[in-house]
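Here the complex is missing one protein chain, while the rest keep their positions.
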Amino acid sequence: MSDIKKVVLAYSGGLDTSVIVRWLQDTYGCEVVTFTADIGQGEEVEPARAKAEALGVKEIYIDDLREEFVRDFVFPMFRANTIYEGEYLLGTSIARPLIAKRLIEIANETGADAISHGATGKGNDQVRFELGAYALMPGIQVIAPWREWDLNSREKLMKYCEEHSIPVDFSSSKKKSPYSMDANLLHISYEGGILEEPWAEAEEDMWRWSVSPEAAPDQPTYITLQFEKGDPVAIDGERMSPATLLEKLNKLGGANGIGRLDIVENRYVGMKSRGCYETPGGTILLKAHRAIESITLDREVAHLKDELMPRYAQLIYNGYWWSPERRMLQAAIDDSQSVVNGEVRLKLYKGSVTAVGRRSADSLFDERIATFEDDAGAYDQKDAEGFIKLNALRLRIAAGKGRELT
Amino acid sequence: MSDIKKVVLAYSGGLDTSVIVRWLQDTYGCEVVTFTADIGQGEEVEPARAKAEALGVKEIYIDDLREEFVRDFVFPMFRANTIYEGEYLLGTSIARPLIAKRLIEIANETGADAISHGATGKGNDQVRFELGAYALMPGIQVIAPWREWDLNSREKLMKYCEEHSIPVDFSSSKKKSPYSMDANLLHISYEGGILEEPWAEAEEDMWRWSVSPEAAPDQPTYITLQFEKGDPVAIDGERMSPATLLEKLNKLGGANGIGRLDIVENRYVGMKSRGCYETPGGTILLKAHRAIESITLDREVAHLKDELMPRYAQLIYNGYWWSPERRMLQAAIDDSQSVVNGEVRLKLYKGSVTAVGRRSADSLFDERIATFEDDAGAYDQKDAEGFIKLNALRLRIAAGKGRELT
Amino acid sequence: MSDIKKVVLAYSGGLDTSVIVRWLQDTYGCEVVTFTADIGQGEEVEPARAKAEALGVKEIYIDDLREEFVRDFVFPMFRANTIYEGEYLLGTSIARPLIAKRLIEIANETGADAISHGATGKGNDQVRFELGAYALMPGIQVIAPWREWDLNSREKLMKYCEEHSIPVDFSSSKKKSPYSMDANLLHISYEGGILEEPWAEAEEDMWRWSVSPEAAPDQPTYITLQFEKGDPVAIDGERMSPATLLEKLNKLGGANGIGRLDIVENRYVGMKSRGCYETPGGTILLKAHRAIESITLDREVAHLKDELMPRYAQLIYNGYWWSPERRMLQAAIDDSQSVVNGEVRLKLYKGSVTAVGRRSADSLFDERIATFEDDAGAYDQKDAEGFIKLNALRLRIAAGKGRELT
Partner (left out) sequence: MSDIKKVVLAYSGGLDTSVIVRWLQDTYGCEVVTFTADIGQGEEVEPARAKAEALGVKEIYIDDLREEFVRDFVFPMFRANTIYEGEYLLGTSIARPLIAKRLIEIANETGADAISHGATGKGNDQVRFELGAYALMPGIQVIAPWREWDLNSREKLMKYCEEHSIPVDFSSSKKKSPYSMDANLLHISYEGGILEEPWAEAEEDMWRWSVSPEAAPDQPTYITLQFEKGDPVAIDGERMSPATLLEKLNKLGGANGIGRLDIVENRYVGMKSRGCYETPGGTILLKAHRAIESITLDREVAHLKDELMPRYAQLIYNGYWWSPERRMLQAAIDDSQSVVNGEVRLKLYKGSVTAVGRRSADSLFDERIATFEDDAGAYDQKDAEGFIKLNALRLRIAAGKGRELT
């Protein structure tokens, strides 16, 4: 344990990671560099500076990563209409590779030989942090205190604080919730507490980002979302930066009760776990992206994307953002998006979002052909006969030889 | 054209297919057998008898296929959580193979040498009817009047009626709608009219099966749906036949504004088309099926199903229900469903359906392992280190050799 | 038929396409532009000029497309280790998109409004030519004489020649074979004749490009093939252009009895057909490409490529080279190839090709870790326990709940 000289810690400023600072100093006799990022979790990050200083930390990094997060991670992921297990929008998963990347950058800048984080040994986040770190800096060492120490209860943590003079008000307010929570610009998540019983309904006062559908306005809200190359760039004609736009969508969605999710998901480490999520802006964005793709993407490209998507979602969920296979899939996905331009009109109402209109200079919708009216020869209905006959040929030959289909 | 002696026609009793009866008699000089099925479209089928008799039809088949439709087609499809292009629940597509099957059975019973239908040459339904027919009876002939005749406008059709003494009240009431509609126990669809402009919002009075979310009750409705082997068998503890259950879900969904959909889809014949759908019961069923699977299915089985699903959906959409590849995929899907048993509690509210609880004797959710509390050794957090290290090994080797990931 | 003014014909100079020239002139009263390409079929293309002139053709295109063919079509395809139905190296399929592209370029240059080709209505080639043409020039008209005329036997063709004064020596020598043949730099194919009986063994004298394994030298030939970015660039240290390199591989393979194939394949138009192929160079190239990838590609990238490959092969076989979905897959494939550099040593012997050595500056093979000997701590065997334990967790939970696996 003596050969670690300096460790970069993903530091929230909360109780747990403050304990980790001290524990690392004591256990490894090493210097600790703290890294605190604003990725839109909705809490001030600047207070982490004083707390770190109080713990004797000399190198303190506090970064606003919101734009990078949305531009380089969230939006590329939404280009694929990514959903894990049919439901989950990967709000936690997609933030981890960015944190891993910054941890390694800081390790390089500060000459640290290790990184550390506050994720437990049961969850996905440890995997995501560490796979990313190893992929970006193969010789890095990783210290995961929750897998090493024996402070595995709140009481032991508090006792440790006392013994090591760690001010208990380091405990952030959010930790008083009965739930384990995580938030960033894409979502907020809830686990633990009564959610550990999958039959129990989540309590209304758990949700923080959205009003309940019941409490949402009685009148729908309409917005128009504009896309360029698969990414949203403007709301109701107003161009915004990625983070600003997602924040605005979160407000619109939250106000209309949109984006709540309650699921049981399969973790990469092998267990099922119950999670509740609020992803207001992401839920709107997914619907809108599919709608703009519906008129601009070629059919076979769209289908291929749908077939690749579950794999892509698994990669991100499992922590393989920083992998050559994710990059390879991204190359295919991005190749499809140059034509995904245009506008989608959306109706937000009491928990649901509906695409009610879509238009694009790149539209492949051809009203002359699609029409139920006379199409003036744009489409020759007689072609359908040959189309069907040859598509049926293999089936007819088989049936002719007595093949059964049941 | 002279060698067709008897043709079985999928006959709705409406204007179009009544014209087809006469047109077949005149054009092919053949006998017409009519087949009218109740698949839950919500219209009486018995009146078709008198209409067919008036047209001189001697062999008239009127079948109630509702239970078979839901049991053998809808439910097997939902076992796969089937969605086409991320949105469409395949309400029209899944009814066609049943019609094709009955057409062929009746052709066999009556010694007919051809079948006929009223689908146009631009749509998917012609393909679905004909692929099914050819697959089940390879020597059958198919007459698709809309691809052959020149009655390609309402005016010409009406004129034909006049000239051939077809009573115009044959025109069913639903045809007075500006939309082309199709309905069965799973859904009702709308195409044409102003929908041909993808930017135009569907008018509120178009929708027939559901109240608008705005008009839905201000209080949520809770129901519990019970599954056995992947199929729903009871609502709130009351066992029902498949068709009864789906009908009940339709009522519950419709009353809560659930299941409206407005999309642009890619037809198999090569064009994009706008469609609006109401699938109230199916929307509830999909959500519930995913929820019961979330606690009973193995992770890798669930992921494999998700990866196969788009292909399976394409097969059904394109008309390949009666094909060996659909059967092969079904074998895999069905193999996964023996453990999909249990109950899902659902909240229906103003257009959205949420799974709020799920439980099962076959649950794989293991609260002892998943807990954030002390798990008494059920899970050894130290295992995670080796897990991550070996999963990272290939990435570390590559990074160690200088591979870049961006 | 009168509205075609000028048609570009893919003209081989042989009997069939010479008849087509005249038939087009007579039937459509249009001007015919001939296009003859050298894609390595092993016959002089220049004689086609005099033949076309004799038929009154004024615009005659004769192109040497060998380098473009190999560089832009064959090599990109081999980057994916492409095989159709587990056996076929797509020698015919991959030449068609290039022909389609040139036909359209020439149509643009000459102001033609149609293209024509000599492929029959039963085969894949008509599909490949026409899909490519439509994709590149949507308004183009296509004339496929074999689907239109009634010259469906050799006798009728000869009679037509007589009546229209077409010199019968236009019939190319290769047409005297009992087989229908096609050749280019990648392969030569044989269909028809006794091959129409799948139980009959192909006769030894059918094969033209390779000696029989029995007749091949009794000593193996060793070569070293060098790759850059997934493409072969040198043989035994000598750099060559793409076409030169493939030609050289064909010679080496042919002399060693390599690359014969005898299969029954599934055509896109719905029937099974027997084909025999000689692909000497391609067979060597495939083996070598897999070998260089085996040490340079990441595991998951390699597996993803293997899973995508059958789809990619189907696209090419079915004629969708010029499609957005092929381009999308190509983007993923090409993304993987920047690291596919290095050398493969191959043993060629009496019909088989074996990779006996492979090395690369980009190798991911890490002998320190892979060794059976003491690895000095490069790999911690204890990591394997956690790796296995967590990978087994879902299986153990399921088994603990009584799940059966048989």
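We just call them A, B and C in the order they show up, numbering each chain from 1.
Assume contacts are C-beta pairs under 8 Å (C-beta built on N, C-alpha and C of every residue); 3 or more make two chains touch, one makes a residue touch a chain.
What you see is a predicted model, and the numbers here were worked out from it, not measured in a lab.
Asker: Thinking of the complex as a whole, which visible chains are touched by the chain that is not shown?
Answerer: A, B, C
Asker: Can you work out which residue in B:Ser189, B:Asn266, B:Thr283 or B:Asn341 touches the chain that's missing from view?
Answerer: From the options B:Ser189, B:Asn266, B:Thr283 or B:Asn341, the contact with the absent chain belongs to B:Asn266.
Asker: Touching the hidden chain in the complete assembly: which of C:Glu31, C:Glu191, C:Asp335 or C:Asp362 does that?
Answerer: Looking across C:Glu31, C:Glu191, C:Asp335 or C:Asp362, the contact with the absent chain belongs to C:Glu191.
Asker: Which residues does chain B use to touch the chain missing from this display?
Answerer: Residues of chain B in contact with the hidden chain: 266, 269-271, 298, 300-301, 304, 311, 320, 323-325, 327-329, 331-332, 334-336, 390-394, 397.
Asker: Considering the entire assembly, which residues of chain A contact the chain that has been omitted?
Answerer: 298-300, 339, 362-364, 366, 369, 379-380, 382-387, 389-391, 393-395, 397-398, 401, 403
Asker: For chain C, enumerate the residues touching the unshown chain of the complex.
Answerer: Chain C touches the missing chain through residues 81, 85-87, 120-122, 126-127, 130-131, 134-139, 142, 144, 146-147, 152-153, 180, 191-192, 196-202, 213-214, 218, 220, 260, 262-266, 269-274, 290-291, 294-295, 299, 302-303, 306-307, 310-311, 314, 322-324, 327, 345, 347, 349-352, 354-359, 363-367, 369-372, 374, 379, 381-385, 387-388, 391-392, 395-400, 403, 405-406.
Please note the rule applied: only the chains that are shown with their structure count from here on.
Asker: Based only on mean CA positions, could you tell me how far chain A sits from chain B in angstrom?
Answerer: 31
Asker: Report, in whole Å, the distance between the mean C-alpha point of chain B and the mean C-alpha point of chain C.
Answerer: Distance between chain centres, rounded to whole Å: 40 Å.
Asker: Multi-chain contacts only, two chains or more: what residues does chain B have there?
Answerer: Within chain B, residues 299, 363-364, 366, 369, 379, 382-385, 387, 391, 395, 397-398, 400, 403 contact more than one other chain.
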